[in-house]
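Scroll down for the structure; my scribbles are underneath it.
Apart from one protein chain that is not included, each protein chain of the complex appears where it belongs.
For subunit A:
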Amino acid sequence: MTTTLPTVRGAASPAPPRRPRRGGSGPLRRALATHAYAWILAAPVVIVTTVIIGIPFARGLYLSLTNATEATVGRTIGMNEIPATYTFVGADNYLAILSGETGAFWPRLAWTLVWTVVCIGAHYGLGLGLALLLNRPLRGRAAYRVAMVLPWAVPPFVTAFTWRFLFNQDYGVFNAALRGVGLPAVAWLNDPLTAKIAVICVNVWVGVPFMMLALLGGLQSIPAEHYEAARVDGASAWQRFVHITLPGLRPVSAPVVLLGTIWTFNQFPVIYLVTGGGPGDSTELLVTYAYRMAFEGIRDYSGSAAYGMLILLLLVAMAVVYQRALRRGGTAW
């Protein structure tokens, strides 16, 4: 038997030359042509993002590398002409901040981290507890939910002023209560430690509702069958919580914890309005200090820009590490 090799016709004959596209053919061109419709749809967002984020960011980065202050940037106002006298100073601002020469960066970073970790821990713990309570059938559940969300709906400055008054050492409610039961009053906002506790209390009060709502949504998305099956298998309440509820909440927890971390790290109104960073500067966060540099007295544009860039870098680094850790654990959002 002889075997006949199959003839491969196509291989032998040369491929017909492609018709050249009109107007040349770069890969970019092709991509644009293929996705033109998508590009047109996305254009407004791209442009707006560039304008409202990209340009200020680039300007901030540039300012952080100069010694520009309100007194050295040039301007002409009516009969007054002031020439620009600021210069490019490279990394001087960053070095001054990181070496501790200006702005007490490291102790402030340490307190900012303590503040963020404690607040987020309390937000998550209390939020989860309340969400679990509200997730069971009970009478007037809607009313409870509305009540629990209220702190989030109150404007932050109202919250801050109210709490500041509650903590007042002579006329505040907390000290009135302490005196009422025969205990000595506490000068809450005079001592660094009690002041820190006070601002953390305020921020926990402000932040728990959001966490609770998000986790409640997460709880309701966990299929009831999982719990039923577990109960049939004889799992205890704790086992059900650890093996069904917590993993089931993960897709919700991961982003809200990251969001909460960023918000808390940059929580301006609570600190600024409750203690003003005091007593001394013991409750001052990185952001409230950056604000001081930018807006108190003769405005220090370059210093506050450098401070802001460092805050941004910290948050970006944190977000990247967090996301990586979650990916390794098998869940990313």
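Criterion: contacts are C-beta pairs under 8 Å (C-beta built on N, C-alpha and C of every residue); 3 or more make two chains touch, one makes a residue touch a chain; residues count from 1.
By definition in this document, contacts and distances are computed from a predicted model.
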Missing subunit (named according to UniProt) among the choices "Aminotransferase", "Pyruvate dehydrogenase E1 component alpha subunit", "Sugar ABC transporter substrate-binding protein" or "Flagellar basal-body rod protein FlgC": "Sugar ABC transporter substrate-binding protein"
Touching residue (missing chain; options A:T66, A:T159, A:T275 or A:T288): A:T275
Hidden partner chain, touching residue among A:L28, A:V45 or A:I77: A:I77
Touch criterion as defined above, residue of A:A187, A:A230, A:I244 or A:M318 at the omitted chain: A:A187
Touching residues on subunit A - with respect to the absent chain: 70-71, 75, 77-82, 102, 164-165, 167-171, 187, 189-191, 195, 274-281, 295-299
